[in-house]
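A single protein chain has been omitted; all remaining protein chains appear in their positions.
As written, the chains take the letters A and B, and residue 1 is the first residue of each chain.
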Amino acid sequence: MKRIRDAINGVDLRRFRFWLQLFFFVLLVYGGYLAVNLGQYLPTFSCGFNDAGRGGICYLLPLQHQLAMSWRTLFGWAGLMVVQGFLFFALWFFVLNKGWCGYVCPLGTIQDWITSLRTRLGIRYSRYTEGQFRRLTLIKYLLLALMILIPLGIGGALLPHDMGTPFCDICPGRMIIPMFTGDFSQLTIDFSTKTTTVMTALGLLVTGLFLGGAFFKKRFFCFFCPMSALHYLLSKPALLRLKKDGAKCTRCGDCYRVCDMEIREIADEVKDPRIMQDDCIMCLKCVATCPEPGALKATFAGITLFESTEQGFIKRMNQGHNDEQHPH
Amino acid sequence: MSYFAGIDIGSTAIKAAVVDEDGKLVGTRIAPTGSSFHKNAMETFEALLAQHGIVREAVKFITATGYGRKLFKEADDSISEITANAIGACEAGRAFGGVRTIINIGGQDSKAIQIDANGNVSNFAMNDKCAAGTGRFLDVAARNLEIDLEQLGDYHFGGSGAPLTINSTCAVFAESEIIGLLAKGHGKEEIVAGIHYSIARRTVRLAKRVGIEDRVYFDGGPALNKGLVAALQDELGRELVIPEQPQTTTAYGAAVLARSQYLDE
Partner (left out) sequence: MNSTPTDAAAPAYNRSRQAREAETLLDRIEDDFPDNPQAMRYFYDLFRNVYCHGEPVRHQGTLVGTTCIHAPEELIYAFGATPVRLCNGSYHYDQIGADFMPAKSCPLVKATLGSLHAKAAVPNTQSLELIVNPTTCDQKTKASAMMEAMGYKVHDLELPPAKESEEARLYWQRSVRSFALRLRELTGRKLTRNNLKAAMARTARAQAAFRTLHQLRKSAPALFLGKDAFLVTNAYFFDDIDRWTEAVEQLNAELRSRQTEGFQAAQKRAPRILFTGSPPIFPNLKLPLLIEEAGGVVVADETCSANRMLYDMTAVDEWLLNDMVDGLADRYLKPCTCPIFTRNDDRQRRLLQLAADFNVDGVVYQAFAGCQVYEMEYRSIADVLAAQGIPMLYVETDYSPDDMGQLSTRIEAFLESLKTRKRNKQ
């Protein structure tokens, strides 16, 4: 038992994540070809516009559709449908918590690949300043609010119907993910109406920013992701959890250094054991980079899956010292 | 009948104490440490035995304490004077209803010790490598004033004016301060009282570091000085418990420990 535990805690997380992310990427982007269908309530960017290959549909698409129904329908019998959809979404989410972001999300995986390309080119990353970070981190809540309010406005005939699914319009996933199955049709501006022109042009811009930003900034887009905001609102009862034992923490800041999302609390907070913050993507890099035994751990339904150990740290950093190549 | 002895080899005096099988104090003896403390310690010990008609073989266990404890190889064991003092004060303090705080002023150091109900040391503090506030300080002052150490107490109460303030806590600087005060025409009485208050303030600060609880037991040679006792009580704001022979508490503690060590084995 101890042997198994040591093996898990000494895992090369980089490699493990690479393969797991690849698996989920294939499942969600190409799963459709193998008749995989995980439904339309997935708490991750398994883009519904990827008609042929999708292995399931991102919940934000049906959610926006549902909310855009006329108010009479929405506040009538159809309301139950919305609740039901939300419950399915929540159930999926409870299993992996924000692990959906760090391990499953195809858009997240694409960003990690871009990061890997950058490091191979020997180009350094950039970071936000603390002030930028504090402001930027709020954008995702704004987007979440708009994503709900705009469809509601359409349903109430306050906004033009062609705003349709406003978030999908500007989501880089809509343009990028279908390209992986050879569908480049989303990569255009829809000139049919004024609104669609503006929204799809905005989408193209965001996609450009996504590709550029992800090259210089680790997990660039995740700071703005409304799905991440929605996740955070539900994250308390989830099964997969990130925990910190503050007494064991030396506040060396190693976890903060490697955090793609620049979450300072992971290093500084020593009182609250529930350390997961709204920007967290549960990639567990912090756990892998913590040299203090048991200071950080990932648990599933109370069972420790992966925890920080001195030996694990030494092993992983040793690989860094010796490896010229990254696994991906 | 078996006996148990404690020998406290201090910087100025050697103190020996003997207890009997029941832990009752049989007798004590004090002698100056002198230059060959080992010889003097042996002599003091033997004189004490002779005084009470005890043969050497009847003493089953000897515990040494004080600065010379390690070098007194005749002892069966040694213990630090802080622990010995605590045990001695705890035992002697029972007659007064129990004590929890001990102030000890010795020849070259002063200590404050806090003990629990069983006489175990729970906290202590000691002056830092300086003779300020110790018996040596009194020695120096008495010499400057050209009076006997034993007379200090009488002088303390003899003054008509308020005690003078002695600012220097360092024994060396206090010396010149005292000479200065004498030159200004101040009375020896006020100076002596001033010295006592200076030591008392320093000692109370030390005691506050360990926390003052319950009755305070005051021992060590300077506890015989009534003037110092008065000053200390004044600064402390409470009565002190002072044993009949304040110099031998530590030796007595060592003897009590010797007995229980022997019985444990």
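In the analysis below, a residue touches a chain if its C-beta (ideal position, glycine included) is under 8 Å from a C-beta of that chain, and two chains touch if they have at least 3 such contacts.
It should be emphasised that the depicted structure is a prediction, and the values quoted were computed from it without experimental measurement.
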Identified contact with the non-displayed chain, of A:17, A:54, A:231 or A:285: A:285
Given the contact definition stated above, which residue among B:121, B:164, B:232 or B:251 touches the chain not shown here? B:121
Using the document's definition of touch, tell me which of B:83, B:101, B:144 or B:225 contacts the absent chain. B:83
Please output the residues of subunit B touching the missing chain, sorted low to high. 67, 79-83, 109, 118, 120-124, 126, 128-129
To test your reading of the contact rule: which positions on subunit A touch the chain that is missing from view? 119, 122-125, 129-130, 246-255, 257-258, 264, 267-268, 270, 285, 289, 291, 310, 313-314, 317-318, 320-323
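One rule holds in what follows: only the chains that are shown with their structure count from here on.
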Which integer distance in Å separates the CA centroid of subunit A from that of subunit B? 74
